[in-house]
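Other chains dropped; remaining ones untouched in position.
Residue numbering begins at 1 within each chain, and the chains themselves are lettered A, B and C in the order written.
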């Protein structure tokens, strides 16, 4: 994509920024993971996303557009990885049944698969939208009102609860961008391809990077509480 | 392959999905391996598969077809790696003779070599099919009725037995897709190249990723039983 | 870029030098990080910068110019990573409130975002300049006169104080190159594209590599003080 971007092509710049950010985040979470197992899914998600953005940035530079269906190979893998992180964060402070892991994994996989099938036209866009919405609402129900929410409320670990609350706030607000975009693009009057791509890039930035940093911070706190010393003098 | 896929090219999307999934899985199992030696063959298998899918995705985008023979370089290496994982999982809970390792390795190598020679036309497709089938049935016999099966039954480790049972269920059902595809493509009336590639991609996804996650889970359980703490506070 | 550089193209050579230097530095800080957590952001910053310079070097070789806006995807990520290093170095020797981390992160992110928006023409260049300048002055105020400066003065750790002073000297002098370049390029009479790129490359070299080596040295001292032996006999 080197020579094609115009200086004022802010969408192309955001693709390039995301590529760099995801590559850096992949290195960060995989390295930090050496001390916190819960960071592995985040590191893997960032790596998958970095590879995907290399592709997306190339498609944008070559054609000036990135059809949203291209993003689903990334989302199909990264959304479940982010969803199961709720399970791992809970598991750090209280005893969590493994069934919660599978419910979050399946609901998020159904969510993205339905979105893909609808936006690629293999099922009716409305059907895809409704099934994906159901998956998303199920996850929100689980983390606010369901077992995940109850476990968090009863864990008694103040810092982990604060982090869990921040994570589900991002999941509520940040993840809402995707169904809004889907609705406008496939069910509403269509969208400007510059605007939709910029919005999805920034949504990915928020939902992956900010979400990941919160998890990392609770992990770092937890590690410190175990008696590790300052960040300069090592693990 | 960036600019060539159509939004509704679900096969191309599945090739791209597999490339991302295998790259992420390679990172996952190689990183997790730091604590469980049994995950190394899985990490290596995912890495080999990721490199292979980069190639397959490029061939598909360039030509709209991927002859099945192209997949054998991957399978020749990854099927034996998956087969010997039965040996490693057993070895985690009971004493296993090293001869079982070699029987699984040789049978799976013969299986894929025969399949390749038959599908590339170096031997008669029927001969290749029969030899490969024999190799596959031998492995199934080994893990159900043979020494591997008996060792599992007598190990007394409930969780490892459950995992072993899940692994051989995948090996029975998931691996059956390959001989069925071979039969239809080379001995039956031929197949639609879109359908066969989509099926093989999903079979690889199931047989590699789901199989790998089961092994990882038994390893994680085993680690926890050794007294390691929560996933957030490290290894 | 292999065959295009002329023997006396010192700017092209400096792009190539930066690519090699950042790749080497990424490996260095990520490997050294195994013993000092504070080096992770530096390793990630060098990795991001190495990937960015691969792109910049290619644009230069292909077109003989690199518009400054291209550098902002790098700076948007690396400047905040360098800024929070002040927090980490302080955190190694004294107790530091996490709010300082966020103030440094936000100020540096605003700084680079304003610079980008101004230089790409999305806001008036003068407005972008002034907001970025305010962000930069806020950081300097923080590390000289604000809480960061006071914490450093009161830490009582001689070596860390010396390092902190060297770090803020680089941040004062080295980081001043960027607003000067911006002023000349977008608010003054314009600049020679060879000169400005050579200057930015050398500024990056100084501000990233020299800054990083100082942090690494204080970390190495700190580690040694913990009783680790000679560099030849291991960690």
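Simple rule for what comes next: a contact is a pair of C-beta atoms (placed from the backbone, for glycine too) under 8 Å apart; a residue touches a chain by one contact, two chains touch by 3 or more.
These numbers come from a predicted model, not from an experiment.
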| message | Assuming the complex is a homo-oligomer with 3 chains given explicitly, what is its full copy count? | response | 5
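To be clear about the criterion, only the chains that are shown with their structure count from here on.
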| note | Joint neighbours (chain B and chain C) are A
| said: Shared numbers divided by all numbers used: is that above or below half for chain A and chain B, i.e. same or different? | reply: different
| note | Here chain A maps onto chain C under a C-alpha rotation whose angle in degrees, rounded to the nearest 5, is 70
| If you average the CA atoms of chain B and of chain C, how many Å lie between those two points? | 45
| query | CA centre of chain A versus CA centre of chain B: separation in Å? | reply | 28
| query | Can you list the residues on chain A that touch chain C in the complex? | reply | 1-3, 5, 7-8, 10, 13, 16-17, 19-21, 23-25, 27-28, 31-32, 34, 230-235
| remark: The chain A residues in contact with chain B across the complex are 26, 30, 33-38, 40, 43-45, 47-48, 51-52, 55, 58-59, 62-63, 67, 69-70, 72-74, 76-77, 88-89, 91-93, 116, 120-122, 218-219, 222-223, 226
